[in-house]
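A short worksheet on the structure shown next.
As you look at this complex, bear in mind that one protein chain is not there, while each of the others sits in place.
All chains are identified by letter, namely A and B, in their written order; residue positions are counted from 1 within each chain.
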Amino acid sequence: MRRSATAYWIGFSIILALLIVAPLVLPEFWRRFVTEILIWGLLAMSSDILIGYTGMISFGHSVFFGLGMYCAAAALLSVKPPNLWIALLYGLAGAAAVATFVAFFATRLREIYFSITTLVFSQIFYVIIFTWTEVTGGENGLAFSQPPLSILGIWSFRFTPVTLHWFVLAVVTISFLVLRRVTQSPFGMVLQAIRENEPRARAIGYSVERYKIVAVMLSGLFAGLAGVLYAIQNKFAAPDFVFFLVSGEVVIFNVMGGVGTLVGPVAGAAFFLLLREGFSRYFTEYYLIPVGIIFTAMVIFMPQGLLGFAKRRLNQ
Amino acid sequence: MLTLDGVHTYYGKSHILHGVSIEVKPGEVVGLLGRNGVGKSTTLKTVMGLIRPSQGTVTFEGRSIGGMAPHHLAHLGIAWVPEERRIFRLLTVMENLRTGLDRAGVTEAKRKTMLDKIYASFPVLAERQNQAGGTLSGGEQQMLAIARAMMLEPKIILLDEPTEGLMPRMVGQISEIIRVLHREGVAILLVEQNVPLTLEASSRVYIMEKGVVRHHAPATDLRANHAVIHQYLGI
Partner (left out) sequence: MAIPLEQILIQTINGIVNGMILALVASGLTLIFGIMDVVNFAHGDLVMLGGFVGATTIATTGNFWLALLVAAVVIAVFGAVLQATTLRPLIGRDPLTTILATFGISLVLQKYAIWQWGPSARRIQEPITGNFNLFYLQYPWYRLLTAVLAAAIIGALYLFLRYGKYGIWIRATTQDRVMAQAMGIPAPLVHTAVFAIGAGMAAASGVLFGPLGGVTQNIGLDFTLRAFIVVVVGGMGNLGGSILASMFISLLEAYAALIVSPAQAVIVSFIALILTLLFRPTGLFVPTPK
């Protein structure tokens, strides 16, 4: 047990080191690519809290992501001078608000109904964003400038692509460590118990509702955080990112990478984005056909995902 | 005709049947007694293909049927009357019976003949033929379950606790039905808690305990020797 723990951290450190060095050696396109993987990875991790640990499949993460993005946009457009931390605050607040709303439903609805409802939310939100043009810019979205990184209001410097990458990396790494801590804690164990057998968890005496609420809040917050990061990186917010497909892709990352592992979904995001990159060259916009087939095949034959599969192999 | 040989089954990690061996010859009525939870129902379910044996063989008329799908077994001539009866509650009595008649080789005329015959034997069912199965009383549902199994024209019927929860008068009727079936040459593997009924109806009896067959004797012996019954069933 201890051996695998050290191995884990060694592996973690190696990957972290690679990610730190990456922007210095990669061409611009790939640099952005890696940064994007990190952001989507964060989103996938947040979703894993619900799917992998609590057993609730959410098709609505695009809502948290989108709210984080749009609220950050709002902050960057309305507060002058544009302030990174305020943007973060707005984004997280927005995500938290919606998370509370969703959490309410999470406690009342069973699996399938919960999933369908999150899907419906996702679409309601999309319709609102798309049609409320005065506030959200409708189809065209909102464009804004990137805020500088200011520390304690004293130093302030603009991001370069490289430093932005490091900032994102830092945020994602810290989030990962926090989430990891949470999932390994007694709280995380209870979540897994709920996933395995909810009636039994209830019978043992856990207040399942409370745990679910916290899980949803946690999940929503980190998803919102991902949205804020995305807004900062790309300097615009658009309804496309709130469309149901984004939620769907997040679920794909989770399943492909391996639910319930936290690292898995990040790997899944990387895998999916790489597949998309690769297939786009040959299939142009139809890349989703082979990727979709691969996904479906994985659901059927490799439900434990890439990581679960690798874990099995390594254990043999 | 039906043989279980050294059958082991599991439910998840629980080892339920530990090497069960039972035989039923054509036309025989064989009893299977034992306390609750010893694996009697599991034995029947294994024969019916609902549980796959992890070890051992189940043979019917010379062919190995272990793990075969239940609908094939029904066509081979094995009928199952489960413990909970499992009437199709939303289907009418007539439709329930028809589920056993809609198979290859049954013409419209034959269907009518069989239905008429069964209604003659079970007038209560005739009366209620257009009522939903779920509205019947416990005893009527049991009759329907058995009648339904008979529609398959089976060579053997797996009867799981047919008298459970029935009034004494109905128990007598079930006894009579078993007698009639025996006369028609249908073999029966009878799982029961009602010892006197089982001893009276069967020619041979197996007694199970904790997933194993502990005792096997002709019914006549057991009728005379109550000590064995006391030992395994505590009555």
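The criterion applied here is as follows: contacts are C-beta pairs under 8 Å (C-beta built on N, C-alpha and C of every residue); 3 or more make two chains touch, one makes a residue touch a chain.
Everything numeric in this text was worked out from a predicted model, so none of it was measured.
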Next item on the list: With the full complex in mind, choose from A:Ser78, A:Thr131, A:Ser145 or A:Ser185 the residue touching the hidden chain.
Entry: A:Thr131
Next item on the list: Can you work out which residue in B:Lys25, B:His75 or B:His226 touches the chain that's missing from view?
Entry: B:His75
Notebook entry, point to check: Residue-wise, where is chain B in contact with the chain that is not depicted?
Noted result: 48, 50, 69-71, 73-75, 79-80, 82, 86, 88-91, 95, 98-100, 102-103, 148, 152
Next item on the list: With the missing chain put back, which residues of chain A would touch it? List them for me.
Entry: 55, 57, 105, 108-109, 111-113, 115-117, 119-120, 123-124, 127-128, 130-131, 244, 248, 251-252, 255, 285-286, 288-289, 291-293, 295-296, 299-300, 303
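Everything that follows uses one rule, which is that only the chains that are shown with their structure count from here on.
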Next item on the list: Calculate how many whole Å lie between the centre of chain A and the centre of chain B, each centre taken as the average of the chain's C-alpha atoms.
Entry: 56
